[in-house]
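Down below is the structure, laid out as structure tokens.
Complex shown without one protein chain; remaining protein chains in place.
Per-chain residue numbering starts at 1, and chain names A and B are given in the order in which the chains are listed.
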Amino acid sequence: MRPVITLTTDFGLSDEYVGLMKGVIVGLAPEVCLIDITHNIPPQDIAQAARIIQHSYPFFPRRTIHLVVVDPGVGGERDILCLEADGHLFIGPDNGVFTGPLDDGLVSRCFRVINNELFHAPVSPTFHGRDIMAPLAGQLANGLDIGHVGPLRDPAGCRRLQLPRARIEQDQIIGEVVHVDHFGNLQTSITPDDLNAAGVRKALEVIINDRNHTAELASSYCDARTGELVVVINSRDHLEISISSGSAADHFGCSTGSPITVRRPPGSKRHA
Amino acid sequence: MRPVITLTTDFGLSDEYVGLMKGVIVGLAPEVCLIDITHNIPPQDIAQAARIIQHSYPFFPRRTIHLVVVDPGVGGERDILCLEADGHLFIGPDNGVFTGPLDDGLVSRCFRVINNELFHAPVSPTFHGRDIMAPLAGQLANGLDIGHVGPLRDPAGCRRLQLPRARIEQDQIIGEVVHVDHFGNLQTSITPDDLNAAGVRKALEVIINDRNHTAELASSYCDARTGELVVVINSRDHLEISISSGSAADHFGCSTGSPITVRRPPGSKRHA
Partner (left out) sequence: MRPVITLTTDFGLSDEYVGLMKGVIVGLAPEVCLIDITHNIPPQDIAQAARIIQHSYPFFPRRTIHLVVVDPGVGGERDILCLEADGHLFIGPDNGVFTGPLDDGLVSRCFRVINNELFHAPVSPTFHGRDIMAPLAGQLANGLDIGHVGPLRDPAGCRRLQLPRARIEQDQIIGEVVHVDHFGNLQTSITPDDLNAAGVRKALEVIINDRNHTAELASSYCDARTGELVVVINSRDHLEISISSGSAADHFGCSTGSPITVRRPPGSKRHA
């Protein structure tokens, strides 16, 4: 079976950083298939990295190794983790990037990476992605037993972020924008379960920047005309606010963290 | 033979969208070679996608599968097509992205993709790239017979765009900018055949934004000094207007759609 390694970083694509990690990996695991998830995580944005990897890994084959290098503490005292969760492997700093699998209780084994025989010497204190994590990924891809990377560690002690979740108050769903995508779509923290719990079905009212908008939950973007509001359940299975053939972020002046409230339209009946 | 799949989208590189398509593909076709053509098609710009794929596919080996996901109608009533043309396979929405092979009469077989046994369930109505087109590409790469994707369809009924072509009026070639590349070069709709038909050979006059410029058709960019106008036949075999070591788009204030007129310089003789 050809090994697969994914890469998720905040390195951007203008420097040699991503290429060097791949060079180190392919020198150790020549048959590897390398797949970029993204290198445009905003610098040091651990929460964004956590969300991206949580939503991405289930679409890769089992035994994929996911390398997540958003690591503002590089060279400091934070640990480097190697997790086995849900049949996948994860390598990255212990700073919250693996909140998803940790919160979901899916971690079967967790190791602290300390076996420096596996590293690329000398280790630069500013680039553990190249000198520690990439060589580790390459060697795991090449068949190294995960037990060699270092001692077991209790996943309960690993760092987790408080990722925003919507809450329900008096039939209102209080959520927020968690990501603005390339198209300007507003991905929110609101789930189909939240809609059910608040008795919202097809018709809904959305409050964005203190302005109320009535809408229907659409089944796809093209249920609306160009420039109109579209509210859908997106491919991450969350509520998303879009403008047909436009940028909702520009239209509403929203960005990550902007509050989004959803409720039944005034006068409508509550659904079961 | 190792299968090759190319990807052309308007997804950008900041979200997980491209990575997820690749994850789905590699789970189905582990040996595949994945090549990005570009993911920076302007959002919903079907014409740009059509031009890019038309100019690109001939440089890939036969049997390459070209996945084109510029799909503003995702989740709506547009079909998804699987075409066999000129020895290549093409998968994408029926919205004009395959105008090139369709116009050239190179389509040997055309199918409507409807066999949902081949899809990634559940299909998100906002991301058919991940849940329909990527799994299809992966399975075709893995040897699935194209006849299983759905019923045959008459290519004559597929959607085509009217891509701009230059026309000749009174020995003037009336064209336009069809693409501004990364260097700011102005790629035009004017072909060497148009130049011949208008009797233009080496010396020419170019009218950009109502201003006339005399130039010689150069054999390469470096026939001019820094900052000078260069007119060449580019690697897409079309007339291109450049500024040596600069951006013609900035210099002339042009963008896609700007009119470009070319003719023999005043007083020059017509060539055969």
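By definition in this document, contacts are C-beta pairs under 8 Å (C-beta built on N, C-alpha and C of every residue); 3 or more make two chains touch, one makes a residue touch a chain.
Computed from a predicted structure; not experimentally measured.
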Handout entry: Which of B:L13, B:A85, B:I174 or B:A248 contacts the chain that the document leaves out
Key = B:L13
Completion exercise
Which of B:N142, B:Q172 or B:N234 touches the missing chain? It is B:N234
Handout entry: Touching residue (missing chain; options B:T64, B:T99 or B:T126)
Key = B:T64
Exercise for the section: Extract the touching residues of chain B with respect to the undisplayed chain. Expected result: 1-2, 4, 6, 13, 33, 35-40, 52, 55-56, 59-61, 64, 179, 181-183, 219-223, 232-235, 237, 240, 245
Practice task
Just the residue numbers, please: which parts of chain A touch the chain that's not shown?
Solution key: 10-20, 22-24, 26-27, 30-32, 34, 43-44, 72-76, 124-127, 130-131
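Here is the rule we go by: only the chains that are shown with their structure count from here on.
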Exercise for the section: Determine the centre-to-centre distance between chain A and chain B, using the mean Cα coordinates as centres, and give it in whole Å. Expected result: 32
